[in-house]
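See structure below.
Let's turn to chain A:
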Amino acid sequence: MTEPRSIAIHVPVLARVEGEGSLEIRTRGRTIAELKLRIFEPPRLFEKLLEGRDYGEVPDMVARICGICPVAYQMSAVHAFEELFGIDPGPWVRDMRRVMYCGEWMQSHALHIHLLAAPDLLGYDNAIAMARDHPDIVRRGLLLQALGNDLIRLFGARAVHPVGVRVGGFHHVPARSDVAELHARLVAAVPQAEALVRWAAALDLPESEQHFVSVALRHPAEYPMNAGRLASSAGLDAASADFTQHFAERQVAHSTALYCFLHGKPYMVGPLARINLNLERLPAAVRVVLDECRFSWPSRNPFHSIVARAAEIYFSVLEAARLLRDYSVPRAAHAEVVPRAGVATAATEAPRGVLWHRYEVGEDGRITAARIVPPTSQNQARIEADLRHSLETLGLERSDAELRQRCEMVIRSYDPCISCATHFLDLRHARD
Partner candidate 1 sequence: MTLPNPGRKPRVAVHKFSSCDGCQLALLGLGEDLLQLSTLVEFVHFAEAGPVDPGAEVDIAFVEGSIGTAADMERIREVRAKSRFLVAIGACATSGGLQALRNLAGGQAWIRAVYPRPAYVDCLATSTAVSRHVQVDFELWGCPVSSRQVTVALRALLSGVQPVEERDKVCMECKRSQMVCVMVARGLPCMGPVTRAGCGALCPGIGRDCYACYGPAENANAEALARRMEASGIPSAAVGRRFLSINSASPPFFAAGIGRMDSHD
Partner candidate 2 sequence: MDDPLLPHEAEVAEYIRESAGIFTLRLRFRDPAVHAGYRFAPGQFNMLYLYGAGEVPISVVSDPLDDTLFDHTIRALGRVTRGFAQLRAADRLGIRGPYGRGWPLDQARGRDVVIITGGLGCAPAVSLINYIVRRREEFGRLVIMQGVKHADDLIWAERYRRWSQMAQTQVVVAADVGTPLWPWQVGHVTDFIGQAHIDARKTIVMMCGPEGMMRAAVGGLQAYGLPESAVWLSMERSMQCAVGRCGHCQIGGKFVCKDGPVFNYPQVRELLAVRGL
């Protein structure tokens, strides 16, 4: 057996993650002396930018926090304001928002699986190299990604920073013919999406049994997207308005992203956490495929996230197809909005997990304070815990290259979005 040694792993630029971050690990003997997932993306101070803005400007502004999940930002914001203003946008808006969110899950998950994660698992540097040997797999992924983008476009005119969402509903009603065309494409994609889950489940994923707490929304009847209460595998059940009673953010020296803890401990959000907590809310067709996996659900292996993502793509295709099947044109695209003063909060399920917003609104409908907790800052402590666990189980005596590769795989399996993670503001400090 090789002698324990002192090693330093430094990955200056993490490839295939959204945004720019780096990793530094120092070990001494058999223990990890230091482990820093460093996010050096400059802070963009969004919460401050929002102060003084009209509530109506917020959906277009917060979209700019993240180009990969702008719909999620818009959804959390509009739900927060509608809750405060006492607006019920009605079933059509509710359903169509779900469709739009399906589009975002599909494009974001497909992008992550095929362009970011799969090359690790199949032994390539990147998806372009992988496409040469596995063209059909990459094509299927690009097709599902495009379909997701087109669902967002149906409501938002473009896939990145869509322009169709507003407080109270949408700016316009999609034409029946456009909906029919997309519905047909969704139906045609069902077998592909199903095949994707089987493919993901058959991947040779590392074993990594870990203890972690899953956090996600739970809704009495639906697989959660825009609505539900905060739940955890440790028994949490809280309204999103009570987020701060349970969750707290902390700044650390090595990162511009804040770390968020649940009752002082790391936790996981995202597709795996969602499935772990909402298995029975998935349509039967999705459950059947999951039941055929070699492993069982809920899963304690974070590497199973890729299967969870595939399953959510499958779910999204079915769900969007279901919601668009009997599409009818409503009388109006949005409800009337009259602002009122108070505190608006909402959490929705971004592709990467719970996204919590809180706004203080004045009489005139303008924002006096804002706070946003994105999924990546919630996962950050968990990623570091996972890295420690994974490296120690793999064995620190492995070569630097092997250790480094495993680290990158671990990080990628959480699909961290660094752009989202770096907008931070800790309100408690902001006030003094």
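The criterion applied here is as follows: a residue touches a chain if its C-beta (ideal position, glycine included) is under 8 Å from a C-beta of that chain, and two chains touch if they have at least 3 such contacts; residues count from 1.
These made the cut because all candidates are chains of the complex that A comes from, given by their letters.
Treat the numbers as computed from the prediction; the structure is a model and nothing was measured.
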| item | value |
| --- | --- |
| Given options 1 or 2, the chain of this complex that touches chain A | 1 |
| Partner candidate 1, residues of chain A touching it in the complex | 13-20, 40-49, 51-54, 57, 60-61, 64-68, 70, 107, 111, 115-116, 119, 125-129, 131, 135, 138-139, 142-143, 145-146, 149, 157-161, 163-164, 166, 171-172, 251, 253-254, 256, 417, 419, 424-426, 429-430 |
